[in-house]
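The structure appears right after this line, and notes come after that.
Here the complex is missing a single protein chain, while all its other protein chains stay put.
Take a look at subunit A:
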Amino acid sequence: MLVLIRYPYVTGTSVVGIKYKDGILLAADTGASYGSTLRYKSVERIKAIGKHSLLGASGEISDFQEILRYLDELIIYDDMWDDGNSLGPKEVHNYLTRVMYNRRNKFNPLWNSLVLGGVKNGEKYLGTVNMIGVHYEDNHVATGFGNHLARPILRDEWKEDMSFEDAVKLLEKCMLVLLYRDRSAINKMQIAKITEEGTTVYPPYSLKTFWGFSAFANPTKGAEGSW
């Protein structure tokens, strides 16, 4: 039996997603690292899927591109029925879960952590699935470092039916923390929103950073044994 697990080469870092009043907001930076080198700085890691969904990916970028091809085919065949039915975010998420889990069982995973968000018939949906097939839905999800740095913020500060402006501010707060603390993060990010009306992937922009914190001056002060 062939053991095919290898390691990722070109990777994207965290994706964060939250539900808000009109739909879902996703955020991710536009960087792709080659090991410890910040190799590519203009990579779109959030894409629209069909009419009702948005997909954000972290992990191996080439595997993300492969997933986009799978989904492209899925959406095309769905459209070809031409019968008024269409795949919603829940269906896409579960399809992806099956793909990821089946690959994992063959020891040949798609090395990604995915965030799938969308709105259909007024119902908001936000879920995540990763390379080992673990999947769940929630009001806010994140991948990678986002789970450790962003989600605690979201647990405290997310609330139901936030306005677009408040939701963006909250996401920016999360992305700022990730920018300070995640070595693979870059200061160029994209926000994407999806509502009943449709999807919008906003052009990349940068966050304003401040490095004059006194804690940054003496970073190891108070850490016993550190230098």
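The rule is simple: contacts are C-beta pairs under 8 Å (C-beta built on N, C-alpha and C of every residue); 3 or more make two chains touch, one makes a residue touch a chain; residues count from 1.
Keep this in mind: contacts and distances are computed from a predicted model.
Undergrad: Write down which listed name, "Proteasome subunit alpha type", "Ribosome production factor 2 homolog", "dolichyl-diphosphooligosaccharide--protein glycotransferase" or "COP9 signalosome complex subunit 3", is the UniProt protein name of the chain that is not shown.
TA: From the listed options "Proteasome subunit alpha type", "Ribosome production factor 2 homolog", "dolichyl-diphosphooligosaccharide--protein glycotransferase" or "COP9 signalosome complex subunit 3", the omitted chain resolves to "Proteasome subunit alpha type".
Undergrad: For the chain left out of this view, which of A:84, A:122, A:203 or A:225 touches it?
TA: Answer from the full complex: A:84 touches the omitted chain.
Undergrad: Can you say which of A:62, A:94 or A:195 touches the chain missing from this structure?
TA: Of the candidates A:62, A:94 or A:195, A:94 is in touch with the missing chain.
Undergrad: Tell me, which residues in subunit A touch the chain that this view leaves out?
TA: 81, 83-85, 87-88, 90-91, 94-95, 98, 121
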